[in-house]
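A single protein chain has been omitted; all remaining protein chains appear in their positions.
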Amino acid sequence: MARKVTTQRMALNTVLAWAIGLLIFFPILWTILTSFKTEAQAIADPPIFLGFNWTLENYVEVQERSNYFRHFWNSVVISLGSTLLGLVIAVPAAWAMAFVPGKRTKDVLMWMLSTKMLPPVGVLVPIYLMFKSLGLLDTQLGLVIVLTLINLPIIIWMLYTYFREIPGEILEAARMDGATLKGEVVHVLLPMAVPGMASTVLLNIILAWNEAFWTLNLTAAKAAPLTAFIASYSSPEGLFYAKLSAASTMAIAPILIMGWFSQKQLVRGLTFGAVK
Amino acid sequence: MGRITLDKVTKSFGDIEVIPPLDLTIDEGEFVVFVGPSGCGKSTLLRLIAGLEDVSSGQIRIDRQDATHLPPAKRGLAMVFQSYALYPHMSVRKNIAFPLKMAGMDKAEQDKRVNYAAEVLNLSDYIDRKPGQLSGGQRQRVAIGRAIVREPAAFLFDEPLSNLDAALRVNMRLEISELHAKLKTTMVYVTHDQVEAMTMADKIVVLQAGRIEQVGSPLELYRAPRNRFVAGFIGSPKMNFITGAAAEAFGVHEIGVRPEHLQPSTESGMWKGTVGVGEHLGSDTFLHVHDTGLAETITVRASGEMALRHGDTIWLTPEADKIHKFDAAGLRVE
Partner (left out) sequence: MATQHSRAAARLMISPAVLLLLGWMLIPLGMTIYFSLLRYNLLMPGNNPYVGWENYKYFLTDPAFSAAIFNTLALVGGVLLITVVGGILLGLLLDQPMWGQGIVRILVIAPFFVMPTVSALVWKNMFMNPVNGLFAYLAQFLGLEPFDFLAQAPLMSIIGIVSWQWLPFATLILLTAMQSLDREQLEAAEMDGAGPFNRFFYIVLPHLARAVTVVVLIQTIFLLSVFAEILVTTNGGPGNASTNLTYLVYAESLLRFDVGTGSAGGVVAIVLANIVAIFLMRMIGKNLEA
């Protein structure tokens, strides 16, 4: 039932929106462009927008000089690991709360959310000291544990809101049809929850990939994911714009693509279902 | 196969007792309908039999075996849900085969049974579709198909027709009755619609507030309701209840007369009143009569072509042997 809109109006909207959209996107675009310049072209005066000799040498050099893929791999392991571990813990909990709600279910959910409100800096010291004494500092395992715990409430909440949309009668039907608890979850619940689970996984990978408090404070050279690796460019000696851009482009590209795919579910996940 | 006995079964949710101690026997092969107003505990009772809820005390026996603490899957019962509860990600074939797969039946036997059920229920043309692509009536039949392939000891139906439109409901009612005639398996059917109860049941169980008000065949309930509640609940349109002098003339606190047991006349009769709205159904006309001094409105069935207008005077005479008498507690007086 769209109203008829005049062409001038459409054109005006389009020009304005594209201008603002490109302005907001410009820093990312500029980073991507700079990553293909030479260092000299990157700081040329006046700046070169497109008319430069495209080169891939920055990408090669970033890898050669700093073993980029090791940090990329750390990011992959940490974000996938914490997401999968979180899912394993969260699916049963969300199942229980969505389909066998008790008097205290709501309180438990709210309490879980409240753990997310705990500012990380409030527990930085004990976690740091504990990790130090347990030998978990600068390890992939240590970060997987921390990121699983900080994102667990979000995973449970998202799954809970998706599970709640599945009618309980269908699970009861499965029970009547002779399915065990495992059968009920594996054959009925999970297949029906696939879209919800996919967006939960996606959002969680994004959050874990970009997490920049614990990753910066709990890692050094060995287990540093991309967030921490990029931060090492902040020292003045690291002032190589083209290489910084190449490293940055590789660090954000996978998540940018995933984020664009998950933008619809993102709203729901990030607002704990308060805005759909 | 298929005899279900409830022995002093109770159910409480927290402090609230929804089913006070209740005894009931459902015989093998019977079509039993639980009927009552919403919130009367009929669905809870069905879920207790299914094992989807625990009884708080008492015993449920299925085929003389104590099933009180058996999980749903072990009771040998099949259930058709109000929402049909089909698995949306599975085809019709897989939906129907699901209970067989869960039972670990071999593939060939599964296919044989599924094909048979699909044929019986006219689903063969849709067998590879997903539930989302089916109409309400077809989904209903898939749900029934999923129930019959298991060859259960009894079928449980939880208001299965309430999501269908009026015309389809009549059709499905007949289909389910046919199915019962064919399979001769015990069926327990929950509804709030007394028409469904009257048309389908061998035995009706009328429930109110978790208590059984009366158990009997449709005609027993119609002819001799044990109390005022059953009298008012069974029959359509509802029975007229009359208190005061007119009832005392029969020596009781209250009398009840069904609309079809009142003789209307334009000339003479026992009670006089004014015609209000008339609902013309063609075969019958239901007249709402006011100013009788008996009750606010008396409903009476007249022949389809009775020429009476709003505001006309009318006389009503009850058929003497069809008057139901009740005492002050609402119990039937013979």
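Should a chain be cited, it is by its letter among A and B, assigned in written order, with residues numbered from 1 in that chain.
What we mean here is this: contacts are C-beta pairs under 8 Å (C-beta built on N, C-alpha and C of every residue); 3 or more make two chains touch, one makes a residue touch a chain.
Not measured: the values here are computed from a predicted model.
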item	value
Residue touching the undisplayed chain, where the options are A:97, A:192 or A:223	A:97
Option from A:62, A:136, A:156 or A:179 whose C-beta touches the chain left out	A:156
Contact partner of the left-out chain, one of A:34, A:58, A:140 or A:219	A:34
Contact residue for the chain not shown (choose from A:17, A:60 or A:186)	A:17
Residues from subunit A at the interface with the omitted partner, ascending	1-2, 5, 9-10, 13-14, 16-18, 20-22, 24-25, 27-28, 30-31, 34, 43, 45-47, 89-90, 92-93, 95-97, 99-100, 102, 106, 108-130, 149, 152-153, 156, 168, 181, 206, 209-210, 212-213, 216-217, 226-228, 230-231, 233-234, 239, 241, 244-245, 248, 251-252, 255-256, 258-260, 263, 266-267, 270-276
Interface with the unshown chain - residue positions in subunit B	51-54, 71
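One rule holds in what follows: only the chains that are shown with their structure count from here on.
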item	value
Of all residues in subunit B, those that touch subunit A in their complex	50, 52, 71-73, 77-79, 81-83, 85-89, 98-99, 102-103, 146, 150
For the subunit A and subunit B complex, residues of the former touching the latter	167, 169-170, 172-180, 183, 187-188, 191-192, 194
